[in-house]
Structure formats: structure tokens, C-alpha cells
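All protein chains but one are shown in place.
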Amino acid sequence: MKYGLLFAGLFVASVAVAQKEEALLQRVRAKMEKVNDYTAEGRMKLDVSFINAPASKVTVYYKKPDRFKVKKAGGISILPKGGVSVNVNALLAGGSYQTVPGGTSTVNGVATTVVKLIPTDEASDVVLSVLHVDEKEAVIRKAVVTTKESGTYEILLNYGAYTAWGLPDKVVFTFNTKDYKLPKGITFEYEKGGEKKVEEKAKSKKGTVEITYASYAINKGVDEKNFR
Amino acid sequence: MSFIIDVNGLTKQFGELTAVDGLSFSVAKGHVYGFLGQNGAGKSTTIRMLLTLIRPTAGSISILGQELTHHRKAILQQVGAIIEKPDLYTYLTALENIGILSRLSGVRLSKADLLQHLERVGLGERAASKVKTFSQGMKQRLGIACALAHNPQLLILDEPTNGLDPQGIADVRNLILQLSREEGKTVFVSSHLLSEIEVVADSMLIIDRGKKVAEGKVAELLHPSETLVLLDTADNAATKTLLAQTQWQHFLQEAAEGILLQMHRDEVPALNRFLVENGVAVFSLRAKHSLEDYFLSLTTPNQHVAAYTD
Partner (left out) sequence: MWQLTRIELYKIFKKPRTYIAFAAIGLIILLIQLAMYADGETYLEFMLQNINAAFDIEGKKLNGFFVFYLILHTLLVHVPLLICLVAGDAVAGEAAMGTLRLLVAKPISRTRLLLSKFIASSIYTLLLLTFMAVLGLLGSVALFGVSDLMVQKSDMFILLDKSDVLWRYAAAYGFAALSMMTVASLAFLFSVFADNAIGPIIGAMSVVIVATILTTMDIPVFNALKPFLFTNHMLNWKGFFDRPVDVREVLKSALVLLAHIVLFVSLAIAFFRKKDVLS
């Protein structure tokens, strides 16, 4: 009985705290709501052990609630699948979830409140999102998302000129990669000979995408064809 | 007399086979020199050595007074040749062929000059035709035109009348005579037919199985009174050595049945007397056939000295 009370008390406490977190998320969401769409110019750098692509200028298109596209003018851009998630809006935008408080942390020297989101929809690919929210600016500084399909990925956000819109200057997206291997019979490759380098084994299974935004054009309308 | 070709001890071995065996001969300037032998006697191998296509195993060749291997380029610029069949670039025209080949000989001729050379062998009208449309005779004539285009001092013609019709044969004969008499060129012409050689050549060389059989002025070698003598004595080897120091050394050789010599018919009694005086035991001495008959036998397939002397 005594224990029962204790449990009840804990539960009440957690709900109370969760309400506080909920309010914080509301503020974040409200800030985001101001942005209907944007077209941003930036620079994207992809760092995956088996992909060798140059850092390049990209244009990022966004439209509420979760349409997101990264394009390289006249060129080719590569994004990890689910690249939509580079945009945190998607995390908060739709769906129902349970909020669980996670204490505080420091991200890049900024104090943040940790909020855990557990989607209530069982079909959701996302199992758990851990958001590190900057209370002062009402922006997300860091998100760690665990999914059923692609494992855990992490999003780090830096803010600058567009903090008021809740839009980051720089996003670093860290994700898991699978192995990449093509038979040499297809690639007709030159054989170097000698011992294979050890570094191959040490190849990281993590990849990152880094987008540095130079400028945003907010709520100016985005042509539908950009999402095709 | 200056020699245009001077060959000494020329030998070529292909593995075990000796195709040319210690051949020596000289070709005088301005002469038509006949080179006679059966097919397979070593004519082609000899001609190829003269043209640096084949390296001699032994012996020396000197052409136009210069040693061949050391002055190859200078010598070959003065040589025109047809080697066996007149094979040319069949996918090119007659004019293109003669143009290319004269250029390779180091002369650049105008189109008019080239056409003139084709006219000379009666191919003027076919200058623009591809060689693959030519008959064997036309190719042969084109071959001659190509050999002459760079105005060489020495012409080496290997069986030039092969595949020609009677008219063509006559044309080639006349051309050879004209080149020699009127233009002072030296012509070295091979054939397996004595009849071919005797009408054009001043001198001739006869070879059989790589060896020299006879060499000399055609008029002398083919004189009706020149005869072949077969001599059988108690010791043929010693007799041969003895005769080698006399005026009868000409064409002296040991055959299966005895010693063969060539001499004028009138000299036979003198030979007899000489042998008796030197105490040679003579079993038989027969004046055989005329030399011409003998050469004919040499140049007719499947007949050889041994068979003939019976």
C-alpha cells in the first residue's frame, strides 16, 4: 500500500513535469508554425566511408507540414533515405506521442531541457525521439531519433540569424550506414595488388550529412515542381 | 671489265637443307645475264639474297662495286626487282602502286612521269583501275613498270615471263633487250626455261640443287660443236685432279658413271692423247650429247645428269 502510494505520487509528479515539457514543446511548435515554406541556399557535405562526393552548393525547399527537398543546381545530390528527418519540424508536426521529461543537458555550451517523445501510434517507424530543447530561444538544439528501420540517428542544430523563425544555420545529421559492395566483375576494376589496407575494416559504420545554410527566403511560396 | 654483281662462295642453309651451295658468279655491266635452273634449284633463294631479303649463311655479295650488307641503302636505290609473282597492293590502283613503290625507292615522280611508265608497259589506260581487277599478265607488266620507275642501273627479274601469253612474253623480251641495248642497264633475269634465256641473255649461269653447273657466254656454251664428254678411268679421282690443271678444266666434274667434261668436239682426240701420255688407264671415253641438250635436261623437271648420261 505504502509502495502503491509512492508509485502514485511518482506518477503524478511525472505528469506534472511532463506538462511543463509539453508547454515548452508548444512554444517550439508555435515558432515553427510561423514558417509555411522556405527556400534556402546552403552548402551540403556528405561524409560516408564509401561515398566520395564533393561538398556542394544546394538549395533546400520546405513546405508545411513535412515536405522537404535538397537539390543541387544542375547536379546530383545524395541524401540518406529519410532525409526528410534533417528537418526537425517533421518530428513535432504530426502524430500523437507521449511526452516524458529527461532532465537537462548541455549542447555545444548551451543549456537545454531534455524531452523524450514516444509515439503512441504503433505503426510509427520512430520508436523514440529525444529532444534537447533550448528553453530561452525555444528551439531544438539536438535530437536523437531511434527508428525501427534505420536504427538511431542524431541531428545537431546550430542557430544564428534565423533563430526567430526557429530555422538553423547548420544541421549535422548522423546516421547508420549499411555495407556497400559491388562485384568486381561488374565494375571492371583495376587491381592494385599487394596487401589490402587495414583501414577497410576500420571503416566507420556511421555517416553524416552537414548542411550549412547561408540564407532563407521564408514564406515566399515554393513551386510544387521543386518537390518532384 | 667492271662487274655489276660479284658473288663469292654464297651459301644459304635452311636448317639441314643447303639451298645455295658455294655459288660464285659475276655479272658484267650492261649485260643481260641469264640465271637458269629448275624450280627449286636455288634461284629464288639466290635472288632474295641479292635483294637482302635473306641473309646468306656464308659468302659475299658485292653489287655496283660495293659490299651489299654495308651499303645496302645506296645499292638498293640502284636496283629494280620483280621477285617471283608480281604481287602488288591489290586494293590500290596501278597508279597508286607505282607511286608508292617509286617513293619507297627514294624518288618522287610526277603523275605524268608515273603515267608514262605505265604507258611503257601498255597499262596507261588502266592506271586508275584497282590491281585486283588485273590479269596475271597485267600484274606482271605493272611489276616491271614498278621495278623501272626509279630508273635503276640494275634490274633483277625473277621469272618475268611467268603467266604471260605469247605476245606478253615477246613484249618482255623486247623490253629487256631495249633496256640493255638502248639504256645500258644491266639485267639479271632468271628462268627455268633455256629457250627464254638463250634469246635474251649475253651470259648465263646454270645452277642445279644449289650448285653452279656452268657459267659463260651464251653463244659459247650453246655452240653446237660444244660437247659433253664422259670419261671412265681406273682412278677417276686422280684423273680429275690431273685434268684440273689442263685447259679442259671447264665444267669438270665427277658423276656416277665417271668424269664429265665440256669441250669443243675437235679437242676430243687431244684429250685422248693427253690421257695416254700421262699413263691414265682409260676404260671408256665417249663424246656425249651437245651441251644444249644437257642443259635442257637440267632445266626440265625430273631429269638429271645420271639419268641422261646412260
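Each chain gets a letter, A and B, in the order it is written, and its residues are counted from 1.
By our rule, contacts are C-beta pairs under 8 Å (C-beta built on N, C-alpha and C of every residue); 3 or more make two chains touch, one makes a residue touch a chain.
Predicted model, so just to flag it, every value in this text is computed and none were measured.
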Problem - Residue, one of B:Leu10, B:Leu76 or B:Leu95, that touches the chain absent here - result: B:Leu76
Exercise for the section: Taking the full complex into account, find the residue in A:Asn36, A:Ser56, A:Ser105 or A:Ser124 that is in contact with the omitted chain. Expected result: A:Ser56
Problem - Where the unshown chain meets subunit A, residue by residue - result: 50-54, 56, 69-72, 74-81, 83, 150, 177-178, 180-185, 187-194, 200
Exercise for the section: Touching the hidden chain in the full complex, which residues of subunit B are there? Just list them. Expected result: 14, 48, 51-55, 72-77, 79, 81, 83-85, 87-92, 96, 100-101, 103-106, 146
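Basically, only the chains that are shown with their structure count from here on.
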Problem - Inter-chain centre distance, subunit A versus subunit B - centres from mean C-alpha coordinates, in Å - result: 98
